[in-house]
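Some notes on the structure that comes next.
Selected chains from the complex are presented in situ; the others are not included.
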Amino acid sequence: MDEILKQLQDGTISIEQAKEQLAPYENLGFAKVDHHRPKRQGFPEVIYGEGKTVEQIQAIIHAIKAKNNNILVTRVAKEKAAPILEVHPELHYDETARLIYWKREVAPANVGQGYIAVICAGTSDLEVAEEAAITAEVMGCNVRRIYDVGVAGIHRLLDNLEEIQHATVSIVVAGMEGALPSVVGGLVSHPLIAVPTSVGYGANFQGLSALLTMLNSCASGVSVVNIDNGFGGAYNAVLIDRLANKA
Amino acid sequence: MDEILKQLQDGTISIEQAKEQLAPYENLGFAKVDHHRPKRQGFPEVIYGEGKTVEQIQAIIHAIKAKNNNILVTRVAKEKAAPILEVHPELHYDETARLIYWKREVAPANVGQGYIAVICAGTSDLEVAEEAAITAEVMGCNVRRIYDVGVAGIHRLLDNLEEIQHATVSIVVAGMEGALPSVVGGLVSHPLIAVPTSVGYGANFQGLSALLTMLNSCASGVSVVNIDNGFGGAYNAVLIDRLANKA
Amino acid sequence: MDEILKQLQDGTISIEQAKEQLAPYENLGFAKVDHHRPKRQGFPEVIYGEGKTVEQIQAIIHAIKAKNNNILVTRVAKEKAAPILEVHPELHYDETARLIYWKREVAPANVGQGYIAVICAGTSDLEVAEEAAITAEVMGCNVRRIYDVGVAGIHRLLDNLEEIQHATVSIVVAGMEGALPSVVGGLVSHPLIAVPTSVGYGANFQGLSALLTMLNSCASGVSVVNIDNGFGGAYNAVLIDRLANKA
């Protein structure tokens, strides 16, 4: 802000320009697309697909592509993805993760520079785990998937322990009783993002059980995102992974 | 019931006698003490101490002792226990477990006949774990205590695994996220009674978190009793232990 | 574990072999099938059918059958069962209980060796009760069904009391107010597994009412599993029944 004010003071820019730079979005009427995010936050605005029509999503994609930015649309059902991909055939769609995405340039795999471990408890948690894994990959990180290692069969987890412990950061996805992050959290020394899922029935209450379990974890180093929020888990992990690799 | 009806038909007993045998309790006015329980359920009526006055508890103890039955009073605060023990000095009181008890005859330790494992996650769960352990002992079972083996330090649990696996039945006591029963449940082949405790804070909601975790356990063979109900956990375990030893 | 370590020390097995024996599952990619369960827990891994595709279920069945183990798949809707049975025509499917199952060898009925009483409150609880009853039968136990004996017509229950009291263990299934386990619990001296169902409306809150009732039961010897978890109720009862018959 200092710099903009200085430019204004110097007469380098006009008041109009100064104001534009303080609120630097494109107004589509139904939405305001934030083009400053890549600069401000390191990644372009991600489109939350659930409450939006096909037309709205296409318009926002169009605006972002015009700036040659990466694209990520979350929570896109198969039926909704089809017409979007017809118009934008260069985009990718992953049915399990329900993600549409496009990367401007695929950087060479940054092998040896650390990776994010995406761990899930059961086969039913795959959808959320893949949302996390692909999001992290689209945002430029290495990912290792360790799936179906729930606590009721602790040997399956212990057998993969070394790979988990060597990660920069772990994303642990679990439904039902959601106990996996507590066990993993006690075995690793890096940050752990816990993602509760709505998998379960009865006293699970659509993921409330797993959410409460994770918030009450007696393992240190565990923080939590919303139920089924694979994207959110990945976003946090990516920020941490970048810090680790940048330094 | 058949037998009583037959006796009535034969004229061996009167209608009045038949009726008395169908509702065989002693009416103290404020309470009806069930003297048939030792015969019907294998253990005398247990006195829930929390809502009762010192006078009420003493009167019920008096009635039970008159029949020479074992005595167990749960949830007795220290202040309430003192005047009771003054009147009944032969009773025992355990401050941690908040139990008053007396056994008619202490049977010789039934070594080698199996035992109940009482397992707890943390030091703060001791009160509930001891309520369970002593209840089981008063009811005539062997007990092994395995304490402070919460899932965030899984090694402490694994180190005691063999002793746990050889038990007839396990009582697993845990607060906070309550994940311990799921892990133990996956490692043993005997029934497991899970007891959530109200230990924790915030999103623990007085034990709700641990309760939901245990109800949603993905490990098979886990059933649950009320929050902080160490007595209830023990009662179930004792019934199972008796079946195993009786047969 | 001692034995494996000893073999390793003796050079009888390699490190690789030792590690394999500590995590003895088959990795199907989307799932890790635990082939050690029959040895460790007395029954092969049960497949929770709800979150899985037909293809995934078939693949897991295939892996288990290759080991000649018993098979039990729970929560399989009729539409999903049909294509599975086409591929595996030797499997059985029960529409009410929504179970697919297969037993390697049907042992001769172990008449006279005790039985599990499966008791339900109303006609609407049949689905859960049958899930429990068939699970227990597939796992090798005798079962007696006592249905539609809810507490609002207590005579129906009392009329079947003798059969219930002679069981080794009872599974009591009830929705709405869920009061049945408390009444039965006061009349029997064996362990009782209570299964709340989501049957009801309004302040029932999808089974929460029955669940809370059962957790707060003033009858001793009652433990609880998740709402609608007929399988879980049976699993617990089977473990207890085995202990009683084994001893």
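A, B and C are the chain letters, set down in written order, and residue numbers restart from 1 in every chain.
Definition applied: a contact is a pair of C-beta atoms (placed from the backbone, for glycine too) under 8 Å apart; a residue touches a chain by one contact, two chains touch by 3 or more.
Keep in mind the model is a prediction, meaning the values are calculated, not measured.
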Report summary line: For the entire assembly in this structure file, with 3 copies shown, the number of copies is 8
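We adopt the following convention: only the chains that are shown with their structure count from here on.
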Query raised in the report: Any idea which chain sits dead centre by C-alpha averages?
Result: C
Query raised in the report: subunit A and subunit B are the same sequence; what rotation (0 to 180°, nearest 5) superposes their CA atoms?
Result: 180
Requested in this report: Could you give the separation in Å between the centres of subunit B and subunit C, each centre being the mean of its C-alpha atoms?
Outcome: 25
Report summary line: Per the C-alpha centroid definition, the whole-Å distance linking subunit A and subunit B comes out as 48
Report summary line: subunit A to subunit C, mean C-alpha position gap in Å, rounds to 38
**Report entry** Shared-contact residues (touching 2 or more other chains) in subunit C
**Finding:** 211, 226-227
**Report entry** Residues of subunit C touching subunit A in the complex
**Finding:** 19, 22-25, 29-32, 34, 48, 50-52, 56, 196, 198, 206-208, 211, 226-229
Query raised in the report: For subunit A, which residues count as touching subunit B in their complex?
Result: 121-122, 150-154, 176-179, 182-183, 185-187, 200, 202-205, 208-210, 212-220
Requested in this report: Could you pull out which subunit B residues touch subunit C in their complex?
Outcome: 1, 40-42, 46, 161-162, 168-169, 188-191, 193, 211, 215-216, 220-227, 232-233, 235-236, 239-240, 243-247
